[in-house]
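Shown here: the complex without one of its protein chains, the others still in place.
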Amino acid sequence: MSHIWKMVFKRLGLGFLTLFIVSLLIFLATELLPGDFAQEFLGQSATPETVAAIRRQLGLDLPMHIRYIQWLAGVLHGDFGTSLANHRPVIDLIGGRLGNTLFLALYAAAIAVPLSLMLGILAALFRNSFFDRFVNASALTSISFPEFFVAYILIFWLAGMGGMFPSMANFRGDPNFLDMLYRTFLPAITLTLVVTAHMMRMTRAAIINLLASPYIEMARLKGMTPMRVIVRHALPNALAPIINVIALNLAYLITGVVVVEVVFVYPGLGQLMVDSVAARDMPVVQAVALIFAAAYVLLNLTADVLATLSNPRLVHRR
Amino acid sequence: MGPLIVLLWAVAVIAACLVAGWLFRTVAIVATPHTIKRELRTAPLTASFGMLVIVIYIFVAIFAPLIAPFPEREIVGPEYMPWDHIHLLGTDNLGRDMLSRLIFGARNTVGIAFVTTALAFLIGAILGLLAATVGGWLDQILSRVVDVLMAIPALIFSLLLLTIFGTSIPTLILVIAVIDSTRVFRLARSVALNIVVMDYIEAAKLRGEGLWRLITREILPNALAPLVAEFGLRFCFVFLAISALSFLGLGLQPPMADWGSMVKENATLISFGDITPLLPAGAIALLTVSVNFVVDWQLHRASGLKE
Partner (left out) sequence: MSDTSNDTRDPLLTMRNLRIEGRADDTWGEIVHGIDLDLYRGEVLGLIGESGAGKSTVGLAAMGFTRDGCRISGGEIRFDGIDLTEASEATKRHLRGARIAYVAQSAAASFNPAHRLMDQYCETPVQHGVMGRTEAENDAVDLYRRMQLPDPEQIGFRYPHQVSGGQLQRAMTAMAMACRPDLIIFDEPTTALDVTTQIEVLAAIRNIVEQFDTAAIYITHDLAVVAQMADRIKVLLRGDEVEEADTRSMLAQPREDYTKSLWAVRSYARAEQPPVAEGTVPVVSIKSITAGYGTVDVLKDVSFDIHQRRTVAVVGESGSGKSTAARVITGLLPPREGEIRFDGEVLPPDYRRRSRDQLRQAQMIYQMADTALNPKLRIRELIGRPAQMYLGLQGRKLTDRIRDLLSLIELEPDEYIDRLPSELSGGQKQRIGIARALAAEPKFIICDEVTSALDQLVAEGILKLLDKLQGEFDLAYMFITHDLATVKAIADDVVVMKEGRVVEQGLKADMFRPPHDPYTELLLSSVPEMDPDWLTNVLSDRT
């Protein structure tokens, strides 16, 4: 068994290396920023003396690699620097919003993952039937829709006309959990629609790909039922691709969340990022980008490790 | 509208689309030369409809100034005018003609997405084919760089880069093209890797063929089908990405007519039950659906031929 753990540790090592390089990349991006950080921090009122003072205070006069190490050390302690826009610590701005974004993403994932796996398996089971064609065409259509289109259609139908659900994610008055689910229903269902389509199509493709294998024909020739052929013979071998599909789409949620948060005025990280990009508030952009990228890398890493562990050829070697 | 009426409408619209697709295919089969004709016969109605839409979009984009009743950027009336016989789709938040902006938007949004995709392909496909063919350290370096670039989610990465470089059209095109070229690179490389292990590539190498001929005559023709399909898919992604950025106010900048920002600018109308702001979003959706239908057909054909 030790070789499999070696493999897993190697993957983990590579993942953290990637994370490190990504942080370097994001840090270096700031260095490309035209204009002086201290100048922007102080705005109009800056005199050369105050600029020099703030530079010293922020450590901007130090060489780049030292500043990177300081920045990274700060990040690891939860110190992301100070916002240019309102001069508050970045961590304060991020704090609650990170929770909100995670809540929304998990909410959508909790609906999307089981739904799409089920639809994908059913479509593969009844491939080329009317059901399959219908699900496929609908999925293709919803993949093609921009997120904001899906969001506004839902608002138009479910909030504007019937008034069934709130169109704005309103967090006032300390809502309880069920209340939260109700109030964030529309943004969650928007994300779900977008991601389910992708995931369902990829699940179906992963399974159908395997159905041409000789061992599937063998299972049918052993007199197994179609359901057993799919669940017992195809699914275990489709695990690795399906795990990757899920990871890929959960990662996609991260991107989707940005647009959806803006449409529904949802107080999450995505909206913060968009506002900060518009204000060119670099420390905040940096921090949020790093958080998104880290989530993305960790998701892919988890998928990679799980896929390795699900492969009998790797787990049980000769 | 009750759910039943919505359903009836949906069925009617889908039926109309399929009929339009059928008509288009029938006409196209008559009008095209023999080799294309045979391919067209295999097109399902969804793909025929997709082709029809693409042709219409191209036409509108090219002849926008001739078709549009009003100029792109001129204020021609009060704000938020309802639909009438002069301003068929009303006016927008500044009082510009909605229909005209929609038509010019086809040129701007689709045109820029197309240029960006083409650029992404130029970079990604050339490097991907090169990496697979040459192999060794070149492949290692390129693949690792792409791995790192792909470790950052595309939208987040483009937001980061746009903060740094600003939001002019050239930077927008360049940033999105570079980010998307990493995805093209991955595909081109993996397609080419399946080809370079073929005996005919070995035979060509042993014959002493140079790198250029190896790529252009031996590898590219065999990689073309998946690459063309990928072009369609990539176009959809780029198109949606640019629209999303514009919607967020960070893509194409006003007063240029652009579908993404048009949705954003007029979004308030939706809460009043007016669907006008959904039209540009619908225009985006319609084009991506169409391209996807056509790509789906082509992919299906390619996989069918393999068996």
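Going by the order they are written in, the chains are A and B; count residues from 1 in each one.
Note that in this section a contact is a pair of C-beta atoms (placed from the backbone, for glycine too) under 8 Å apart; a residue touches a chain by one contact, two chains touch by 3 or more.
Predicted model only: the values in this text are computed from it and were never measured.
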Which of the visible chains would the unseen chain be in contact with across the whole complex? A, B
Contact with the hidden chain (one of A:Arg11, A:Arg67, A:Arg133 or A:Arg220): A:Arg220
Sort through B:Gly166, B:Pro221 or B:Pro255 and give me the one touching the missing partner chain. B:Pro221
Against the chain that's been left off, what residues of subunit B make contact? List them. 42, 198-200, 202-209, 217-218, 221-222, 307
Which residue numbers on subunit A touch the omitted chain? 212-215, 217-225, 228, 232-233, 236-237, 312-313, 316-318
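The rule is simple: only the chains that are shown with their structure count from here on.
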Contact residues on subunit A for subunit B in the complex? 18-19, 21-22, 25-26, 29-30, 32-33, 137, 140-141, 143-149, 152-153, 155-156, 159-161, 167, 251, 254-255, 258-259, 262-263, 273-274, 276-278, 280, 282, 285-286, 288-289, 292-293, 296-297, 300
Any idea which subunit B residues touch subunit A in the complex? 1, 46, 147-148, 151-157, 159-165, 236, 240, 243-244, 247-250, 260, 263-264, 267, 270-273, 275, 277-278, 281-282, 284-285, 288-289, 291-293, 296
